[in-house]
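Take this structure, written in structure tokens, and hold onto it; I'll ask about it next.
Missing here is one protein chain; the remaining ones are kept as they sit in the complex.
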Amino acid sequence: MSTSLLFSLCGIALFLLGLYVALTTSAMLRRILAINIMGNGVFMLFIASAYQRGEDGVLITDPVPHALVLTGIVVAVSATALALTLVCRLHELSSASHEGPE
Amino acid sequence: MNATDANSAVPPLGRSLLAIALVGIGLVLGWALWHQANAQASLTATVMTELPNSGVTNPVTAVLLNFRAFDTMLELAVLLLVAVTAGMLGERRTAPAGERPAETVSVSPLLLSLTRDLTPVMILVSAYLLWVGAKEPGGAFQAGAVLASAGVLAHFSGRSWRSDHRDTSIRMLLVLGTGAFLISALAMLGVTGTYFDYPVAWAGIWILAIETAATLSIAVMLYVTFCAVMPGGDRP
Amino acid sequence: MMHLFDLLLILGLLSFATLSLTVRDVFTSIVLFISTGLIIALTWARLGAPDIAIAEAAIGAGLTGALLLAAWRRLQPAVTDQRTHCRNGSSSPTGADDERH
Partner (left out) sequence: MSELTSGPALLAWLISLPLLGALTSIALKHGGRWPALAVVIANLGLACWLLASTQSAPLRYALGGWEAPLGIVLYADTLSAMMIGITAFVGAVVSWYSLDYFTRDSSSERTFWPLWCLLLTALNTLFLSGDAFNLYVGLEILSLSAVALVTLSSGLEAIQAALRYLLVSLMGSLCYLLGVALLYQAYATLDLALLAEVSGSGMLERAALALMVAGLLLKTALFPLHFWLPQAHAGAPAPVSALLSALVLKATFYLILRLWFDTLADAATQMGSLLLGLLGCIAILWGSLQALRAQRLKQLVAYSTVAQIGYLFALFPLLNDPRVAGAAFDSVIYFVIAHACAKGAMFLAAGNILTAAGHDRLADLRAANLPSAITLFALAIAGVSLIGLPPTGGFIAKWLLLQSALQVGAWWLAGVVLLGGLLAAAYIFRILAVCFDISPPPAAMQPSSQGAIVSAGRQWSALILALAALALGFLAAPVLDLFDANLVTD
């Protein structure tokens, strides 16, 4: 089994693992973690597809997927930050509304 | 918040069905990949042919800053969008009486001195990554992230940088990155007649200038976002 | 040899990811997630993507980790509040949280 395929399969496993947890958990922070793991799985697939050996066994990596993954990582961190901001805000609002009537 | 509720969203039967479905999807995808494994396609050759025309020698930087600069511009817009939204939500954060976490973390002297020594080092590392990105691994995003980490570290040690997004200079820095891309793209439309088409002769220096702007902007955007999440972060 | 290393990486990666998504304590979960990020960075260095390895270590693991920890801290006050309520009765000092009064 080639290295590229091995890591591709690992990427798919990560994606599905993340998807499973994201769909089943109800804790928001954990769901965000799971979505990040999903993303890492997809990135792994890109990076694995870039990893190829030429006919003489020399390593040739395709730079395009690397650039795509770099973009993807930045987008992922932005989305995570927005999600976390919302989780915190939600937490504040709900604790405020719980204490309100007292 | 202890995750005792971690599994409560779906009943056990649903969870096992979901797991079976996902394993099935995994098998299908794995099988599809397996069959595709021999056909090795890549854009390496195309990139390498055009690399001399890109102004840099690191192929990843060439793709990011030249061949697919449009993606990168939009990606910076994503960061900007999150920084602005996080700033807005942070601004709205009102202190419910008596509950406001007074953020006086007990800062250990060790952390303080570590920060003092590390911050300049990190700024240097960031500058190095930015500079070297044209030839070797590195570039604006890595440099910006390291710079932002320096800010985060400073924040943890209680000496936070300015991060109020209502501050004019901060806002200018926020738009600087996306703006540099957009202005250069439009300028190129005027000069060369093609959007984002850098003349080969000065593509290198042009890309470095854009990357410098992007680095600063990325660092500020990440830091502002971080401060909006941080407890009591956006107010000194 | 290389294959063994690959298998170790993949096994480590999958087990860290699984652990970080299943462990009960949120804080441990975040720390495990950051470790997963670092292993991923290592994997990408192994796959000939040093640019992405640096970015993943700095952004994917580092900054995301800092954000997660910051958010985790901010979700704490409700817990410390309960503790404060308890403390009103028993007045047992709980370290750094004292300054909150």
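Order of writing sets the chain letters: A, B and C. Residues in each chain are counted from 1.
Quick note on the criterion: a residue touches a chain if its C-beta (ideal position, glycine included) is under 8 Å from a C-beta of that chain, and two chains touch if they have at least 3 such contacts.
Bear in mind the structure is a predicted one, so any value in this text is a computation, not a measurement.
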Chains in view touching the one left out: A, B
Candidate in contact with the missing chain, chosen from A:Thr3, A:Thr24 or A:Ser49: A:Ser49
Residues of subunit B in contact with the chain not shown: 28-29, 31-33, 35-36, 39, 41-43, 46-47, 50, 66-71, 73-75, 77-78, 80-82, 84-85, 88-89, 91-92, 166, 168, 171-172, 174-175, 178-179, 182, 185-186, 189-190, 192, 194-198
Where the unshown chain meets subunit A, residue by residue: 8, 11, 15, 19, 22, 28, 31-32, 35, 38-39, 41-42, 45-46, 49, 62, 64-65, 68, 71-72, 75, 78-79, 82-83, 86-87, 89-90, 93-94, 97
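One rule holds for everything that comes next: only the chains that are shown with their structure count from here on.
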Label of the chain whose CA centroid is most distant from the centroid of subunit C: B
Result of counting contacting C-beta pairs for A-B and B-C, higher pair: A-B
Mean-CA-position distance for subunit B and subunit A (Å): 14
Centroid distance [mean C-alpha coordinates] between subunit C and subunit B, Å: 19
Of all residues in subunit B, the ones touching two or more other chains: 1, 3, 6, 60, 99, 139, 141, 222, 225-226, 229
Residues of subunit C engaged with two or more neighbouring chains: 22, 26, 29, 51-52, 55, 59, 63, 67, 70-71, 74-75, 77-78
Residues of subunit B touching subunit C in the complex: 1-4, 6, 58, 60-61, 99, 101-102, 104-106, 129, 137-139, 141-142, 145-146, 148-149, 152, 222, 225-226, 229-231, 233
Subunit A residues within the subunit B interface of the complex: 2, 4-5, 8-9, 12-13, 16, 19-20, 23-27, 29-30, 49-50, 52, 60-64, 66-68, 70-71, 73-75, 77-79, 81-82, 84-86, 88-89, 92, 95-96, 99
Partner subunit A, residues of subunit C touching it in the complex: 2-3, 6-7, 10, 13-14, 17-18, 20-22, 26, 29-30, 33, 36-37, 40, 43-44, 47-49, 51-52, 55-56, 59-60, 63-64, 67-68, 70-72, 74-75, 77-78
